[in-house]
Each structure stands twice: as structure tokens, then as C-alpha cells.
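Take a look at chain A:
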Amino acid sequence: MISNGKISAGIDIGSRSVKVVLWDGLNVTSRTIIPTGWYPGDSAAKAYQAALSQAGLERAEHILATGYGRFKADFADGQVTEITTHAKGISLTLPQARALIDIGGQDSKAMIIGEGGIVRDFAMNDRCAAGSGKFLEYLSSAMAMGVEEFAALGMESNNPALISTVCTVFAETEVLSLLAEGVSKQDAAAGVHRAIAKRVAQMAASLHPPAPIAFAGGVALNQCMVRELSNALGCDIIVPEYPLFNGALGAAVIAFERI
Partner candidate 1 sequence: MLRPHKNCHQKMRARQIDYREWHHLFRQIPEELVESTRYYRHLNDAEWSKYLFPPSTHAVYGNRLLRKLKFDNSLASLRLWGFAMSEGERLYRARQSGYRVIAEMGDLGAVTPLVHSFPDTISFYPDCLWWTPFLMESHVLFNEAAEFGLGEDCCFVRAAIGGYSKRAYFPKPDLNIGVTGATCDDMAAVMSEIALSGDEIHWFELPHRSEDNFQYSKKFLAGEHKKLCNKMEELTGVKFSESRFNDVVDKVNRLRSLIKECKELTAADGLNPIGGIEMMNVEFSALSYYADLDECLSVIEDFRDMLKARVNAKEGYTGQDIKIIWVTPAADPILINYLEELGGRIAGSEYVINQVTSRIRKDCSPFEALAEAQLQGSLMGSSAFRAQLVLDEIERTKADGAIISGIFGSSHCPFETSIIIKAVREKGLPVLAFDTAQPGKVKLQSQIYNRMQAFMESIRISRSRYAG
Partner candidate 2 sequence: MPGEMNPRERWGLLLIDEIPDRPPVYPLVTSHAAAAYGCDLIQYCTDGEVLAEAQLYAQRLYQHEGLSVFTDVGIIAEAMGSKYHLREYEVPILDSPIIQNPEAVEDLRIPDPVQDGRLPVYLEAIDKLYTAAGDILPVFAFIPCPFTTSAGLRGTEEFLISTALAPENAHKLLEISLQAAVKFCDECILAGALPVLVDPLASGSVISRSTFSQFASPYTRRLIEHLHRYDLDIMLHICGDTSGMLDLIPATGADLFSMDKADISSAIAICGDKIRLAGNLPPHGLLEVSRIDMAQKAEEAVEKGITNPKGFVLSTGCEAPIKASPEKLHKIIEIGRKSHYDFKW
């Protein structure tokens, strides 16, 4: 791919945030993120405009939307699922990756990546909150703290508690009972991370993912989750520099190919 002076845009409208990447064929020229809020379409437009002003541009030649809210961006030239865009994104930032796990706000996915970022196979967990960023948020708030603090706490533990249930509702009760029984906050927090990691790893295992496995999506910023996922998969995992923007980057790259 070469830069031809043109610019494409990838807009990833997730359940928690909208991410925008502008791409000139060789480099990312702008990156913006804003909360999705109540009106995903409006937020997408706002984030796109912010990205353009950051890059000092008026418009992009081709815009592709991805993520659950992709159909809400009526100004986009097309829509692509986040499976395809994540695979494409990681093929640029971590071309050695053969498999990718993405844990987003409301779902998690695993995919096998072929040459040039082609999706060979994929699996998704999107039926309940367990195995997603939502599960972490829910349980950290049950322990009266933010997700970052929760992750940091988990990193302090060498002995994660066993959370036996995978249901978000029951997990809260279980965590509170563990705390009542004297289990440390650190071990409880690490236990929650381990429960999600196990569930995601189980889903990924159905695809027999080859190494190296990359990890993207907002939850990949969580060091405790990186550690636990690596344990659950039984191998090292690699995280791109901007895991949150991976889908938007993939969308921008595909958009550029369509110019």
C-alpha cells in the first residue's frame, strides 16, 4: 500500500466508545476517542470531525464504519464488521500474529488470521456479559472501585480466588461472599480477571488458535487481564501499541483500499 495523498477514515462505534483513525496509506494521521453516549450516530460524527481537525483536514476520501453501532453512522460510505476490521488492523501493527482475541465492552471474539489480515475462522461470545469488559465493570463497581484500580489490585495478587460461576449476576454474590469469608480484595479482583480469561480462552480453544496470539480491544490495556489471559491460553500474548484503536485502524485500512 502506498500513500497517494489521500486519506481514509475508520470509525469503530463500540458499546462504550467511538474510536476514529485517519490513514494516509502508510501512517495513522489522527486518532480520536469519545464516549458513545446515548446517540452513537451523533458521537461518531463528532469523533470524526475531531479527527479531521486534529489532522487539519476537511474530509476523508472514504469512510468505513465498524462495531455494533456501525449502521448508525449514516455519513459513512460503508459498514464492515469488527471481526474483519480487527483482523486487518492487527495484520498491520503485529503482522506476526496468527490469532487475535478482542475483548470489548459487550462481547469478546477470537479469530484466526491468515495472510494479509484475512479472517480464517472466528468465534464470538455475545449472548451475555460474562467474558466481556462489562463483566469487569460490573464487578469492580460491586467492589466500589473503578476498573483501573480493580486491575491494579488484581496485579498485586499471586493467588487469584476461584470464581466458580460465569454468570455476571451470580458472580457478584460470589465475590461478595468471598470477601465476607476473608479472601483479600487483591485475590478477589484477580479471581474475577481469571474467570473472564478462562471463559474467553475456552471460546478461543474451539478454534485451536496458533501462536503468536495477539490481544486487542479496550480490555487489552488491563495488565491483569493480559497476565490472566496468557495463563489461561498457556502461551504469551502480544498487545499492539494502541489496542483500543485496532478495529478503527482496520476499518481505515480497508477504506483506503476502496479509494
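We adopt the following convention: a contact is a pair of C-beta atoms (placed from the backbone, for glycine too) under 8 Å apart; a residue touches a chain by one contact, two chains touch by 3 or more; residues count from 1.
Picked so that all candidates are chains of the complex that A comes from, given by their letters.
Keep in mind it's a predicted model, so treat the numbers as computed, not measured.
Asks: Which one touches chain A in this complex, out of 1 or 2?
Replies: 1
Asks: Can you name the residues of chain A that touch candidate 1 in the complex?
Replies: It comes out as residues 68, 80-84, 107, 114-116, 118-122, 124, 126-127.
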